[in-house]
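Shown here: the complex without one of its protein chains, the others still in place.
Here the chain labels run A, B and C in written order, and each chain numbers its own residues starting at 1.
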């Protein structure tokens, strides 16, 4: 199967490589604007730990919102189901940084994957710790998930996010005005901007997400990260809310739980099969990697991994 | 496995029967208000066609919005992917009968399962036919899906819906004002109100939905209804949009594509496994069957059918 | 002063005549689309009854939403302050035909001058009467206000409005779904579409509005229409809500209570001074007469009639 998978992703990579550069890469901070828009990598790790990979799959990039999956997992570990007192579990029906919904629903974000929700989750992850401590814990947790002590935050990205993140300051202050954040706004955003600045390669990302494909236990490291029920539930959230206002479209075309980041990465989970990470900086209208989404659609079609179909006979 | 399934749903039925009557049954028309709130039935049909059933599983009830799955399938058959020029594929982030989104998005409904979207689908299904012809076609299509010529519309329900459906008249006229309906408003709503008035039992419903669990082909009748790709895509839409503003919650707790109706029915699809229908009139705050949702959560937990987990070893 | 006023409006007419045709005339029904866009009339009647007039000031045109002032007056006469249980008194902050606000505020329109509010007022005016009776009463009331039995409804306009008024059908059905209309939707809209189809000339309009400039009593006919308090209050509503989402702008530039219609007419009231009507079909972005608004701004500047300034010494 490794052979097959390797062939499949090589074919996808070859087919789509000419189209890299399509879409529009994020340019709101220089660190993202300066990334080569032709970068394109894919990594797939199956439940036996076999790695298939192609292209720029070992080059770290800014995972941005993909980090929200990891901090949600961390928050659920600390706070269990009470986490849902702070954020909802419903698709937002609006853009990733919309503030309208917050006003209509008294400052409670719709789900943990829109910006407001992820900021609320950062507040939960802090739990009385300093920003430095919380950031350290997040980095160590992601290192643990990927079993790779080399994963780190890009401080230049964190600085740029802080300097330009007015919309996130608006969201956080808005929630604070409803009493929905425990810690000071600057502290919470400090944590949030740093988690978004995590730099990881496709291979590292796929490894970090593997527990979600394997009922909560990382088959490589042997770590039981979460219960199988929790793994299913996180996957469900990724499916319904992982791509902002393009979540329905991603489910329709790809049919796998996934989470995108504005840096052009996508982490996708094929339960019982594999963890997949793709990277291509050009974004579509919903802010998700254009080529990355197509690559995942092709992969799901060729493997029959869609969670919405009966397995191939 | 039939034995096991039969035992499982009997246990679920026994556990939840004391709670029937919880929630609030729809009472906006007398035909729904007068239904015994203690009714409770479950039917499961696996891919080999084995039927497990319990309780009021053979008594027809008003399927209401569950019909939207069948008319969407019909519209896709007639219009293919151009269907999506008329309705979107994203969760709405608002109530089933909200008109706000329509105004913000120029009269194009977010998905085919909110009322506005289903009305647009009814318009597509008509395709130049009279309301009577279109209604006839829908009934025959559902009879074909369930392989049961006894399925019929309850005319009293259709009449009551027509007499009290001001909100649906508002939605249809609103879309018409944006040029989004081809046929006269009264005709389109005539079709819509009649499809919602289809009366089916849990067994009939489960049979009608079986093609979605089996890559588009009904294993009982041998009919190939849709391609496997289309079956997956309809399932994806049910997962992301099938329960209005409770879709995220249903995915989180149950983990199966499903579509609810205000009559208390839910059709759920376990791809590669089975088609399931439940019926219990009391509704939760999002307008979905309260006991029915819990029954499906229990069933998914006991069978491991959640599409978000790796299959049980 | 008559001499002066006559000279003033002649100068305004001469200045602006070359610009008639600017803006965009309503074209949603043929009866409005076919009106000569170069039409331009002004009529001013002072409290002594002296008439100054120029241009197409004696040609009847479709007064459309200006009728809302007269039906509000009628409803207040029948129902007094309980009228405000049915509609609010606040500017809407949105377009004349928006339905969003209705959903957020449970079907109660923000004010009597947006379409939804005027439909609610039509419902109040009916008070158990048939549409025919209510329409007759409205016509007679306007004839009484203008002291002119020749004022009539244009039946072709009423028919066209009915055939194309999907947005108004949406608004009315939406309110009906909230229980906010007493009579059948079709009846209420029958009244509404007919009141909007009233045809009046600038001179007739100015005469019909004269009671509002004169503390409630028409100085020409001697009829006391409303109390001075009610006249002030209707003027206040015209000032804050009379031009949809351009009301603030009209107050800023003209400084007089006014009510516009999509036919290109505007009725303006200078309390203690005069009643003014202008007509020019081209509309600005907010749906108010473009040249008519400018003409009124010039008139207010030349006469010092703005209610926001101290009178000229």
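One rule holds in what follows: contacts are C-beta pairs under 8 Å (C-beta built on N, C-alpha and C of every residue); 3 or more make two chains touch, one makes a residue touch a chain.
What you see is a predicted model; the values in this text were computed from it and never measured.
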Need the list of shown chains touched by the one chain that isn't shown.
A, C
Please pick, from A:53, A:68, A:89 or A:176, the residue that touches the omitted chain in the full complex.
A:176
Listed residues A:20, A:98, A:260 or A:303, member touching the removed chain:
A:98
Which of these, C:19, C:50 or C:89, touches the one chain of the complex that we don't see?
C:89
Please output the residues of chain C touching the missing chain, sorted low to high.
47, 88-94, 101, 110-111, 213-215, 228-229, 231-233, 235-237, 239-241, 245-249, 251-252, 255, 257, 271-273, 301, 306-311
At which residues does chain A meet the chain that is not included here?
98-100, 102-104, 166-167, 169-174, 176-177, 185
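Here is the rule we use: only the chains that are shown with their structure count from here on.
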Would you mind checking the shortest number of contact hops between chain A and chain C?
2
Central subunit by CA centre of mass proxy:
B
So, what's the distance in Å between the C-alpha centres of chain C and chain A?
56
Where the CA atoms of chain A average out and where those of chain B average out, how many Å apart are those spots?
32
With centres defined as the mean C-alpha position, give me the chain B-chain C separation in Å.
48
Quick check on chain C: which residues sit in contact with 2+ other chains?
none
